[in-house]
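Every protein chain but one is kept in place in this view of the complex.
Letters A and B name the chains as they come in the text, with residue numbers starting at 1 for each one.
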Amino acid sequence: MSFDVALIVNSIPKMLDGLELTLELLLLSSAIGLFLAVGTLLMRISGLWFLAWPAMLYIYVFRGTPILVQIFVIYYGLPQFELIRESVLWPVLREPFGCCVVALSLNAGAYVSEILRGGVLGVDRGLHEAGKALGLSAPQRFIYVTTPIAIRLAIPAYSNDFISMLKATALASTVTLMDMTGVARTIVAKTFAPYEIFIAAALIYLSMTWVIQRGFGLYERYMSRYVKE
Amino acid sequence: MSVVVGWLDEYFWGAMVILRVFGVAVVMAVLFGLIGAAAKLSRSRIAKGLASTYTVIFRGTPELLVLLIIYFGSAVTLTSLAQALDPEVQFVDIPPFWAGALAIALVVGAYMTETFRGAFLGVDHGQIEAARALGLSTLQTFVYVRIPQMWRLALPNFGNHMLSLMKDTALISVIGLEEIVFVAEIAITVTVKPFTMYFVVALIYLAITTAITGAVAGLEKYANRHLERAR
Partner (left out) sequence: MSGNGRLPMIVMEGVCKFFGDFQALKNINLTVNRRERVVVCGPSGSGKSTMIRCINRLEEHDSGRIVVDGNELTGDVKDINAVRREVGMVFQSFNLFPHLTVIDNLMLAPKLVRKQSKAETRERAMHFLERVRIPEQADKWPSQLSGGQQQRVAIARALCMNPEVMLFDEPTSALDPEMISEVLDVMVDLAQEGMTMIVVTHEMGFARSVADTVVFMDAGEIVEMNPPTEFFQDPKNERTRLFLSQILSH
């Protein structure tokens, strides 16, 4: 058993083929997920039971089940229903890419809405009271006081979740997609060199993680510029 | 849904498998977490460096990839070793159960390192000083003051790690572990009802994660009972 460093180096370019799909999955799902998360959060904190309960159910289900199972239910499971096959969404749900984006977005929406809620809850109650005392309406307080502070508070948890999303994209390889992990598995099947290939893939993921953390770190520093040292 | 009834037996045994994997993985993950935290808190630069490397690598690499490296990597290594001894051998692997448990434990253990470290540092230093001033030894301080406070601080995050670990067990089906996803796959070839069968898998996971969440919430309440407001 030899450890072929040259193989690692040579594999990295091939792995980068898969990078495009990985990034597409990550960015698309995160964007849609953020959108879903804000909507879900507003439903959750609305105080109206018929909005809050569906939101809580959605969060409960998607945080309580493995992403792999969610992908399988959507990709393998939904075609069971004629309604789906004939619907307007079929072109999206027929493709593994579409199914993965749907699954990852729904997952992101559930997790991120809880993260945002944590940020909102972290805003000092006294600031709400000051806003009330000054006569600001509830929507005004939410936009001008709560949101800027909640975002800053949510950044660390959000950046962790963003990295989890990156790692979750690897699951796309289980439904035939050629993201980085998918490409890696294909090469390993041909070369029987799991260490070198998978380690090369891991190195790329690690670099991406590092870049993401730095990026969010800078953003957090900017948002925290008014905080006492 | 009646088609499911015939498969309840298999689902049950599959669920037992993932619960066993979970149990083993929890023990390993907590162990890795404690060792990692201790290393990071120690004064040795080597220990700190190793622990940091561990957490960086395993928090930044997809769980699936870790699983694949450990399983296929060890299989290749063991197979070539075995073939060196006996050329007739085709394939030797670590059983997917153990490869899987190890892989997910390594990943979650890296997160637990940070949680334990944070909880350790989060204990109000004033309390430690008070304990020392009262004459308690380092060990007594650790056992009677530090640990009770630590686990209260660690509990919420620890609960989340438990949930992650539980959900990660689904990945092990990818390397052939015969658990509930596997059962669903077989059932689908027979019944051709993929949604129903995977839905049952989701329900089983949901039930287990709900139980874990409930247990953690109960523990949190117990751990924080001394902090309830005076009326």
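Here is the rule we go by: contacts are C-beta pairs under 8 Å (C-beta built on N, C-alpha and C of every residue); 3 or more make two chains touch, one makes a residue touch a chain.
Remember, it's a predicted structure, so these values are computed and weren't measured experimentally.
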Shown chains touched by the chain that is not drawn here: A
Listed residues A:V9, A:A31, A:V92 or A:L127, member touching the removed chain: A:L127
Residue in contact with the excluded chain [from A:I12, A:V38, A:M56 or A:I149]: A:I149
Residues of chain A in contact with the chain not shown: 124, 126-127, 129-130, 132-137, 140, 144-145, 148-149, 152, 225-228
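One rule holds for everything that comes next: only the chains that are shown with their structure count from here on.
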For chain A paired with chain B, centre-to-centre distance based on mean C-alpha positions, whole Å: 21
Touching residues (chain side chain A, partner chain B) in the complex: 1, 60-61, 63-70, 72-73, 76-81, 163, 166-171, 173-174, 181, 184-185, 188, 192-195, 198-199, 201-202, 205-206, 209-210
Chain B - residues contacting chain A, complex: 56-57, 59-66, 68-69, 72-73, 75-77, 80-81, 163, 167-171, 173-174, 181, 184, 188, 192-199, 201-202, 205-206, 209-210, 213
